[in-house]
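Only a single protein chain was left out; the remaining protein chains are all shown in position.
Right after this comes subunit A.
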Amino acid sequence: MARSSVNVVIGGEAGQGLVTIGEFLSRALTRAGYAICVTQDYMSRIRGGHNTFAVRIDPVAVAAPDEAIDLLVALSADTLDIHRGDLSPRALVLADAAVGLGGLPGLAVPYKTLCPKPLYENVAALGVAGALLCLDAAILSGLVAEKFVAKGEAVVAANLEVLAAAMDWAKGQEATFACLAPPTLGPGRLMLHGNEAIALGALAAGVNFSSFYPMTPGTSVIQTLIDQADAMGVTVEQAEDEIAAVVMAVGASYAGARPLVSTSGGGFALMTEGVSLAAMLETPVTVVVAQRPGPATGLPTRTEQADLDLVLYAGHGEFPRAIFAPGDVSQCFHLAHLAVDTAERFQSPVFVLTDQFLADSFRDVPPFDLAALPAVARPLTTVDDPAGYVRYAVTDSGVSPRLLPGFTEATVVLDSDEHTQDGHITEDLAVRVAMQDKRMRKLTGLTAAALPPDLVGEAEGATLLACWGSTLGAALEAAESLRQAGEPACVLHFSQVYPLVGQCFLPILAKARRTVMVEGNYSGQLASLIRRETGYVFDARVARYDGLPFTAAFILSKLREATA
C-alpha cells in the first residue's frame, strides 16, 4: 500500500497499564488528525499473562489491523520473545533498560531515571512513543492533564514533568524511526470502540432501560449505558441470569420502556426462550450479541463470527426477526439506532451481531449528526376507543396498534400461549392460523426495509470478497492489495444478514469472475444462509477461527493457497 501506515503494538502483562498507554496514544492520534484502528488482544485473566494493545495509524484512513509491527512498546521481557518474529524491517523496539532489548533494534528506555515512581512509567512510555512518532507535545500534555485533573494539581504536574522528560530523552536518541506523515483528517473527530458506539447509538434511539448479566465481550455496551445512565435517565438492573435479563426487558418493554440487552453467545444461549417470548407477545426488544469463540465458553476474550446461526434460529417456533452486523464503529452507532427503531416498528426481537474484535476496537470516527437521525417509532399512550381496544388486532402489515398499559381505561392483555385478538388464551386452531399468518406478515415489512449489502469497487470480472460484520476492514484492504497487484477486486459487505434480499446482490455476484466468502467461523454460516435463501453457492471460502481478527495479509495468503 502506498500509504505510510504505522503499526504500534504495546505488549505486557495484564495490570501493567498497557491499555492506559494505548488509549492515551490513540486519543492523541485522533486529536492530531490521524486515522486509527485498535486491536486489543488479552488473555482471560486479570493480572499477568500476555496482552497487547495494537494501534494501526494512517494519515488518511485505516480499515483493519496489520500483522507486522513497526513500533513495539515492550512492558515485559515476554513481549520481546513473543513478538520477535512479527517485526517489520523498519521496526523499532522500546523496552525498559532494566530488561534490555534482547538483541533487537531499538531503544532501552531508562524508566528508573525518567520516573520518580514506577506508577509514572505509563506516561513515560507514552512520551517516548509520542516523541518517536513526532506527535505534538501540546496534544499529549493536554491529554495527560485532563486524565489526572481529578487527582489534583500535584499529580498533574508530576505527570507532565515525566512526560516532558521522556519526550526530551527520546528526541535526544539516534533512533532511526521516521516520523508519521502529516495527518489529513480534520479536528473534531471522536475516538470510540464498537461497544461504546452501539450503546451511544441506542441512547440516540431513546433506549432507557437495560437488564443485563455480565459476559465478555458484551458487557462494555451496558457499562457505557451505565456510565451515562444518570445523565440520560436510563434504568439499569443487573439481573440474576440471562433468562431474567431478557424477560425483564420484555416486561419493561410491555410497560413502555425502550430496552437494550447485551450479552455474548453463552449468555444468549440462555436468552433464547425470551426471544421466542418477545416474538409471541409482539413486544420489541433489541439484543446485542458480541461474539466470541465457542462452543461453550470457548476463548472468552478472543474473537469469532460463529453465532450467526444461533441468533438466526434462536427461539422455538417460527417468527420474523432482523439481524444487523456492523462493519465498523460508525456502523455500530447507526445500526444500533436502526435496530432499536426496527424492533419498535415491527414489535419484534431485533439483533445486533458484533464480536470481540470490533467491540474492543477503538477507531476515529467523524462526529455523529444527531439531528439527522430519523425518529424512532413509539407505542401508543392513547386510543380513541379504550373499551374496544384489542392488543393483537389482525392487520395487513401484521403489526397491531401497541397500546401501553395504565395510560387509558383499556386493559392490555398479552399471552405467550396462542391467543385471540384480545390477548386471551385460545385453542381455536383457525385463530392460531390467523395469528401465525399475522405475525409472519411482518417479515414482508422487514424484508422491504432490509439494508442491501454494500458493494465497494467494481464487480465486473473481479475477485469479489463477500463478508459481514467486522470483517469489512480486512476485506477492503485485501481487495485494494489485489487491485494494486493488477487483479480486479471488490468487496460486498452485508451489514444486515437477515432478512436477505437476493435481487439486491445476486446480479452483483453474477458479474464477478470469482466470488469468495470471507467469514470468521469454521462452517461458513453466512455462505450457507445465502445458499439456503437464494440457492447461490460461492466459488470459495476463507475462514478464520483461531480467535484472532481478520487481516488483509491473512485473507491474501488464504487466497494464494486456494489458487496455488
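The rule we apply is simple: a residue touches a chain if its C-beta (ideal position, glycine included) is under 8 Å from a C-beta of that chain, and two chains touch if they have at least 3 such contacts; residues count from 1.
FYI, contacts and distances are computed from a predicted model.
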Omitted chain (choose from "2-oxoacid ferredoxin oxidoreductase", "Glutamyl-tRNA(Gln) amidotransferase subunit A", "ADP-forming succinate--CoA ligase subunit beta" or "VWA domain containing CoxE-like protein") - UniProt protein name: "2-oxoacid ferredoxin oxidoreductase"
From A:E121, A:E196 or A:D355, residue that would touch the chain that is not displayed: A:E196
Of A:M232, A:A269 or A:L455, the one touching the omitted chain in the full complex: A:M232
Touching the absent chain when the full complex is considered, from A:V412, A:L500 or A:A552: A:V412
Residue in contact with the excluded chain [from A:A252, A:A359, A:M435 or A:I508]: A:A252
Touching residue (missing chain; options A:A205, A:A512 or A:L529): A:A205
Residue numbers in subunit A that touch the chain omitted from display: 30-31, 188-192, 196, 200, 203-206, 208-209, 211, 228, 231-233, 235, 237, 239-241, 243-245, 247-259, 273-274, 277, 281, 367-368, 370-371, 376, 379, 381, 386, 404-417, 423-425
